[in-house]
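Structure record follows, encoded as C-alpha cells.
Note that one protein chain is taken out, while the other chains of the complex remain in position.
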Amino acid sequence: MTLLSIDWFFIIEKVLLISVVLVLSLVVAMYSTWGERKVAAWIQDRLGPNRAGPMGLLQPLADGGKLFFKEEIIPTNSSRFLFILGPSIAMMVACMTSAVIPWGDTLVIAGRPVSLQIADVNIGILFIFGVVSMGVYGIMIGGWASNNKFSLLASVRAASQIISYELPMGLALIALLMLTGSLSLKDIVEQQRHSLWNVCYQPLGFFIFLVCAFAECNRAPFDLPEAENELNGGYHLEYSSMKLGFFLFAEYINMFISSALIATMYFGGYAFPYMDSLGLDPNVVTILGFVALFIKTLCFIFFFMWVRWTVPRFRYDQLMRLGWKVMIPLALANMLITGALILARQH
Amino acid sequence: MLTVLLILIPFIAGLISFGLKGSGPKVLGIISSLATVVIAIGTWCTFRTTPDSLDFVADWIPQLGSQFRVGLDGMGVMLCLLTAVAFLLIFITIYSRDYEKPGSFYGLMLLAQAGLMGVFTAYDALLFYIFWELALIPVYFLCSLWGGEKRIAVTFKFFIYTFLGSLLMMVGIIYLYFQTQDHSFSWAAFSSLPLGPEKQKWLFWLFFVAFAIKMPVFPFHTWQPDTYEQSPTPVTMILSGLMVKMGLFGLIRWCLLLVPQGVGMWSDVAIVLCIIGIIYASAIAMVQNDIKRLIAYSSIAHIGLMCAAIFADNEQSLQGVLIQMFNHGINIIGLWIIVDVIQQRLGVKNMDQLGGMARKAPRMAIFFVIISLANIGLPLTNGFIGEFLMLSGLFEYNHWFMAFAGLGIILSAVYTLGMIQKVIFGESNELTETTTDLQPGEALALSLIVIMILVLGVYPKPMLDLVSSTTEVFNKVF
Amino acid sequence: MPVQYYIFLSIALFCIGVMGVLMRRNAIIIFMCIELMLNAVNLLMVSFSKMWADAGRVDAGSAQLFVFFIMVVAAAEVAVGLAIITMVYRNTHSVDINILNRLKN
Amino acid sequence: MYTDTVFLSATTTPFSYFPIVLQLVAALGFVGITMLATHFLGPKRKTSDKLINFESGIEQKGNARQPVAIKYFLTAILFVLFDVEVIFFYPYAVNFRELGWEGFVAVLMFVGFFLCGFIYITKKGALKWED
C-alpha cells in the first residue's frame, strides 16, 4: 500500500510496535514495583503486598489509580512551568530509550519482513547515551523548580552523580565498540548470535557498565539523590499525584531498559545458544528469542533488586571517589587492554 | 678612513663623556673637537689631491642592499669643516660656564656632532636617514633638559615636526629603493634612476617637506622661533648654525639630484614659499623686541633666501648657496655667542632694557658690529659674496623673485642695524652699567669668527674651489 | 534534502546567536548564544561534508573531524567560561554585563 | 513499493530515524495526556499551609536557590572536559583495526595526556569530597 509514495504498512507496523513496547515497559515498570516489594519482603523475611488480588498482583494498579486521583500540589514558591516540565522530561526520556533496542529478530508476516526493533540506526548506542543523559535535566529541573533546599541539594547531587558515572560508562562502551566495530545494537546482537557472548570477552567492561547502570538509575547502593534519611525524600520531595508517579515510574522504566541493554550488549540479546541449529521455523525462533531476551532482562531486574536490599548505601564522597578514581582508570585500562589484545590477535 | 674618523671621534668621545664628572667633559669636548677640526682640515687637504680616498664602504645589511657607505665631495668637506669648527667655537665659548650634569651635556653635544657628521658624509640613503634622526635626538634632550621655562612643550613640538618630516622622507627613500635595479640604497644607484615626471612630481614633496621643516621654510617654520628662544644657547648655535644646513644639504644632495624634474616642476611654488618666508620673517623681526627671537627670524629670512637660490637652478646661485652655507653658519654662531654673552651678564633678552653697551664692553661691541654687518652681507665680509651670487642667480631665473628677495636683504639691514642701535649704542641704563666685557674664551671664539669673516670676505677662492666640484655635478644634471 | 535547506537553517541559527550576543545583557545567555553559533557552524559543517561526499570528494570526512574539534574546543570554552562566570557571580552577585563597566572610567 | 520500503528502512538515511520520531510523538502524547488527566482528576483543596515548601516541618528560611558548594560546579566542568575527551575515542574505536598499532600508539599518547589531566585534577584536590 503506497500512497503519496509513503509505505503505509511500514508506518502501521511501527506504530503497533511502538505501542507494544511502550505498554510493555510501563507494565514491566509497574510490576517491578510489585516485584521489588516482594523481593524485599522475601529477603527481609516478610510477606510483602498481599491484599490487592492474588499475591497482591493488583497492587500496582491500585497504586497507579491512587496517584491519578491524588491532589496535585504545586508549591507557591516553585516555578510552575519548570515544576511540571521536570517529571515530564524524566518520563519522556524513559520512554525514548527503548526505541533502538532490538527486541527480537525479524518476523515474516504475510511475506513481509517485520523487524522487532523500532529503529535500527547505526549509532544505536550513542542514541541511548544521548537520550539517557537528557534524564539529568528532568531531575535537575524538578529539584530546582521545587525551590526546596533538600530538593535542590538532592538534584545537584543526582546530576553530579549521573554525569560522573557517564564517563566510565562511555569508556566501557568504547571497549565494546572495539570488539564489535559497530554502534548498531542489532549488529552487536547478530555478532553474538554466532559466537560467544560479549561478556566472555568483556568481563571487566560488563562489570563497569553494570555499576554505572546502577548509578545512572539512581538505584541502591547509589541512591543518594533520594536518600530519605538525610534529604527527606530527595528531588521529588515536593511532588505529588502523577508527577511523583512519573519520577518513580521513570526510575523503574530506566531499570528495565538498562537491564534490557545489558542483556543485549553483553548477554546476547535475543540470541540464545543453539538457536540456529534447532531447525525451527524462523518466526518461532524469533519469538523464542524475544522470550530469551525477556528472561535475561528479568534476571537483571531481579539482580537490581537483590543488590538494593543487600548492599548498604554509599556515602557521597565514597560514591564520587568510586566513580572518578576507580571506575575511570579501570575503564581506561579495560579499553587499552581490549585494544591491545584485539590488535595482537589480528597480526 | 678619515671620513669615518670624523664620525667616530665625536661619537666615542660622547659616549666616554657620559661617564665623566667635573671639568672632565669640558676638556674632553675641547680635545675631541680640536681633533675633529684637524681631521676635517685633513680631509680638505686630501680632497684637493686624492678625493677618492675619502670614500669608505663596509657591509652593513647586505640583504637590504644597504652599506655603510660614507664619502665626501666638496660640499661635504665644507660642511664637515663647518661642523668641526663650529663645535670647537662653541666649546671654547662655554668653557667658563658650568652646566648641570656636564657629563651628559657634553656627551649629548658630541653625539649630536657625530650625527651631523654622519648626515654630511652618508652616501647611502638608509644610513643618511639614520644619521638624520640620530642628530635630532641628542638635540631634543639638550633642549628639554637645559632649556628655558617652556622648554618641554616647545621642544616636543620641534621633535614631532621634524620626526614627521623625516618619516615622509623615509617613505620616499623606500620608494626609490624599490625602483633601483639591484635594490640598493647607494646614492649612486638613486641618482641614476630613470624616474618619470609623474613620479617625480609627488616624490619631490616627500623629500622637500622633510628638508623644509628642518630649514625651516614657511609655512613649516612655526617650531623654530620658540625652540631657538627656549634652548640653551650652545644648542641654539647647533640648531641655527648646523642643523639648518642639514636641510639645505639634504635638499641639494638628496632632492635636487634625485628628482630634478620634480624640482623643476615645483620650483616656482617653492621659491614663492621661500620669498613669503623671507618677507614675513623680516617683517616680524623688525617689530621684535626679544633679541633671541629677532635673530631666529633673521635666520628664517636668510635660510629662505638660500632655499630660493637652490631652486633657481643655475650654477651661480648654487655656488652662492654653498658658500653662504658656511658663512651663515659662522656668522650666526657669532651672533648667538654675543647674545649669549649679553644674556649671561644681564639676564635679559628684551632689547628695550638694553642699550649703551659699547661704553662698558667695547670689545664685544666691535665684534657684534662686525658680525652683524657680515650677516647683512656687506661687501668685504664673507656674507657678501654668497648673497651676491645667490641674488644674481635668482635674477637670472626670474626678475620679480629677485626683487622680492632683495627686499629681504634690505629689510635685514634695517632690523640688524636697529638691533645694533638698540643694544650697543644709545643711553646706558642701570642694568647695562653692570655689564663687563668679554672673557678670554669668548674673546678667543669671537676673534676666530671675525678672522674667518674677514678672510673669507676678502679671499673666498679656497671655498669657491672647494664647492666647485659639487656645482660641476649639477652642470651635468641641468 | 538539498544542502540549501541546511545552509539557510544554519545561517538563521547563527544570526540568532549573533543577535543574542549583541542584544542580551545576561552573561549566561550571551554564552548560550555563542554556543548556539558554534552549533550552527557544526550543523553547516556536517551538511557541507555530506555535500562534498556526494560530489565525490574522498576527504569530505575531514569536515566531520572538524566538528569534533569544534565540540572539544567548545567544551574547553564552557569549562573556562563557567568558571569565569561563577567567579564574577561570587564577587558581584550578578551576571549582568551592564554592571561591568568599572574599567570604562 | 520495494524501493520505498528499502528507502525507509535503510540504516544510513535520515529516514531510518523516522520511527524514532513516531515514538517521540507517542511518548509526548502519553506524557501530555497523563499530565492533563491527573490535573483534572485529582481533588483541589488548596490551603496556604499546604502550598508552602516542606522543610521537615519547620518554617522555611530564605530562598532555597542559593549557591551550592563549588564542588558540584567543578564536577560539572570536569565532566564536560573529560566527556569530550571520551568522545574522541569513538571514531578511533570504529576504525582502530585499520589504524593498527600506529594508531594504538597515538591513542596511548592521547590517554597519557588524559591521565596527566586526570592526575593533575586529583592532586589539585578537585575530586576531594571529604572535607
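Letters A, B, C and D mark the chains as written, and numbering starts fresh at 1 in each.
We take it that a residue touches a chain if its C-beta (ideal position, glycine included) is under 8 Å from a C-beta of that chain, and two chains touch if they have at least 3 such contacts.
Here is the rule we use: contacts and distances are computed from a predicted model.
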Of the listed "NADH-quinone oxidoreductase subunit N", "Dihydroxyacetone kinase, C-terminal domain", "Fumarate reductase" or "Energy-coupling factor transporter transmembrane component T", the name UniProt assigns to the chain that isn't shown is "NADH-quinone oxidoreductase subunit N"
For the full complex, contacts between the hidden chain and the displayed ones involve B, C, D
Contact residues on chain C toward the hidden chain run 7, 14, 17-18, 21, 27, 30-31, 34, 37-38, 40-41, 44-45, 48, 51-52, 55, 57, 59-60, 62-63, 65-66, 69-70, 73, 76-77, 80-81, 83-85, 87-88, 91-92, 97, 100, 102-104
Logged for chain D, residues touching the omitted partner chain are 113, 116, 119-120, 123-124
Hidden partner sits against chain B at residues 60-64, 129-130, 133-134, 137, 141, 144-145, 151-152, 156, 159-160, 163-164, 167-168, 170-171, 174-175, 177-178
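In this text, only the chains that are shown with their structure count from here on.
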Chain centre (avg CA) closest to assembly CA average -> C
Distance between the CA centroids of chain B and chain D (whole Å) is 82
Per the C-alpha means, the centres of chain B and chain C lie apart by a whole-Å value of 65
Listed in rising order, chain D residues that touch chain A in their complex are 1, 4-5, 8-9, 11-12, 16-20, 22-24, 26-28, 30-32, 34-35, 37-39, 41-46, 48, 50-56, 60, 63-65, 68, 71-72, 75-76, 79, 82-83, 86-87, 89-90, 93-94, 96-97, 100-101, 104, 107-108, 111, 114-115, 118, 122, 127, 129-130
Per the touch rule, the chain A residues reaching chain D in their complex are 2, 5-7, 10-11, 14-15, 17-19, 22, 67-78, 84, 88, 91-92, 95-96, 98-100, 115, 118-122, 126-127, 144, 146-153, 156-157, 159-160, 163-164, 166-167, 170-171, 174-175, 177-178, 181-184, 232, 237-238, 241-243, 245-246, 316-317, 320-321, 324-325, 328-329, 332, 335-336, 339-340, 342-343, 346
In their shared complex, chain D is touched by residues of chain C numbered 1, 65, 68, 71-72, 75-76, 78-79, 82-83, 86, 89-90
